[in-house]
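Complex shown without one protein chain; remaining protein chains in place.
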Amino acid sequence: MNIEKDNQFVIEGKLALPYQYFSGRTGSRFLIRLRDDKKINGLKCNACNKVFVPPRSTCEICGETIQDNWVEVKDTGTVTGFTVVRYSEPHQPVKAPYILALIKLDGADTPFAHIVQGIAIENMKVGLKVKAKFAEKTTSTIMDINCFMPAG
Amino acid sequence: MKKNRNVGVIGVGQSKYSSHREEVNQPEMIHEAVVAALNHSGITLDDVDCIVHGNMELFEMVHQPDLWHTLGTGSYGKETLRVTTGGTTGATLVAVADQLVASGLHDVVMAIGFEKLQEGHTTGGITNMADPLWARQLQTGALTGMTAADVIEEFGEQRAKMASMKYRIIMDKHAMKNDKAHRRLGLEFDQAEDLAKNSPALVGELRMIHMCSQSDGACVMIFASEEKAKQFCKQPAWIKDHVTVHREESFCIFGEPDYVTSHRYAAEKLFGRNGITDPLNQIDMFEMYDPSSWWGLDWIREFLMLEGDSHIKMIENGDICIDGKFPINPSGGVTASNPIGATAMVRVAEAALQIMGDAGEHQIPKPVNQAMASGFGGTMWTVLFLLTKDVPW
Partner (left out) sequence: MDNKDKPLVTVADIFGTMESRVNPEGVQGVTANYGYIITGEGGGEWTVSVNNGDVEVKNGIHKPQVTTTCAAEDWIAITLGKLDGMSAFTSGKLKVEGDLGLLGKAAKFFHKYTPPVPEVTVADIFGTMESRVNPDGVKGITANYGYVITGDGGGEWTVCVADGTVKVKEGLHDPKVTTTCQDEDWIAITLGKLDGMTAFSSGKLKVDGDLGLLGPATKFFKKYVPASGMEEEVGEELIVLKQILSLPQKFSTGKVMGKFLNALKDKKILANKCPKCGRLQLPPREVCAICVVRADQWVEVGPEGSIATPDIAYYASPDPLTGESRETPYCSAHFLLDGCKDHETLWHELKDEDLPKAKKGVRVRPVWNEERIGAITDIKYFEVID
């Protein structure tokens, strides 16, 4: 028997700690509007002429403060890229396999990540027109949009 | 030793330090300090070549925040580095920025340190830094009463307790002059007896009043090469030299016999290569990373390479007050404000402000030509800086 090997073993550990994340005033306004009015809002940088969804209080390109320039965008948009999640992890919002896509909403200049449902994986394509399906039970998170579904 | 080229601090920006900042998220809070630093230096983001960003691992339970903090840091399209070395993070950020400019790789570098402690669990985060095989279950976070026990054993209970309380009250009086400071309690010297007895005990004789705060906040510093610094700034604070000292993690630093602390070791090295033989007269002020007033008291002796009780006398005589012979922490120090990933940077930033003459109400009422600043972290890690008013090399 290899004594050295006997002395090399593995101890199981766990890390469990509470945390919280503050959305801030800008993030809160976006989430509250989504939750209460089922409307999606972005912030516009007038210098760069770009509408950011989700919103940010500062334009990352030119550094301008844009936190008061709210604009409403549509709940429809276009898929600009996607991937299929095929493995399961406890933290995932839905059961694998599922489609995680980048969606550029009509009226926005930045795509954001969300789940696309209601289409077979083999039929999924870039350029697909989609529409937001809002959650019935709200949680004050981005999951107040349940998912996006093919439009029309 | 000689630097490849001189590096000057040309701008400092700090958010207000507070126990809670629910109205801003992480990148928004950082952005406040970025804007303040750009305004102080009079430059724009276009002038910045590179950004270094850092905070404590695990304290907010988020990973690689430098990616999504781009919104607040202004790092879009710029070289960006992330640095995290525990409590010394802020000091290491300064060291890295200094090296990036001194090397000639970049002309203007912005360093960002931040923490949003309300979002995470500080003590929990620290507990997880301990070796998981044997030390995790024993780790009490950053709190220990062992230093207090050592000081009490050496100088007697009454003198030790009164000196550490006087140190704490001086720090609070300094914080009252600094509107960025988090804890401004308005303490008076006649409260010393009462506080030493009645402030809630945390670990041993380390009481709540002695311990640093847990703060949210960000600090930003802008560094420039000599040519650019002179172009942008009337009086830059020059980074003359810095020393980083690490030591092994498992060593018990308390009890007997005495050993050379990483602070004394760093000071010896820094003084040696900069011709400092009489630090109390050759250095005009010191911003010290003082996680508790017991450590603050004890470390004066180490950093200034003193012997016996002369450090206690400095406190008893009020030498460390803002208008004293050797001012320490006119900002109020770490017991007043402690956004951990920024804390060690705030020390260098405050020393720089003193040299630049921009410290406002807590500006020392005598000329500051040479200043020292320290960072502390891990089991016993030290980063020690020397800043000057004249171009050093």
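Residue numbering begins at 1 within each chain, and the chains themselves are lettered A and B in the order written.
In the analysis below, contacts are C-beta pairs under 8 Å (C-beta built on N, C-alpha and C of every residue); 3 or more make two chains touch, one makes a residue touch a chain.
Everything numeric here is computed off the predicted structure, so don't read it as measured data.
Trainee: Have a look at B:43, B:149 or B:383 and name the one touching the chain we're not showing.
Mentor: B:149
Trainee: Mind listing the subunit A residues that contact the chain we can't see here?
Mentor: 4, 6-25, 27-29, 31-33, 36-37, 39, 68, 70, 72, 140-141
Trainee: For review purposes, identify every residue of subunit B that touches the missing chain, sorted by number.
Mentor: Within subunit B, the residues touching the omitted chain are 19, 22-23, 61, 121, 123-124, 127-128, 132-141, 143-146, 149-150, 183, 185-187, 191, 194-195, 198-204, 208-209, 247-248, 250-257, 259.
Note that only the chains that are shown with their structure count from here on.
Trainee: Could you please state the distance in Å, as a whole number, between where the Cα atoms of subunit A are centred and where those of subunit B are centred?
Mentor: Their C-alpha centroids are separated by 37 Å.
Trainee: Which positions of subunit B touch subunit A when the two form their complex?
Mentor: 21-25, 27-28, 31, 44-45, 58, 60-62, 70-72, 74, 76, 116, 118-121, 124-125, 128, 132-133, 136
Trainee: Could you pull out which subunit A residues touch subunit B in their complex?
Mentor: Spelled out, the residues of subunit A in touch with subunit B are 11, 13, 15, 17-27, 56-58, 60-61, 63.
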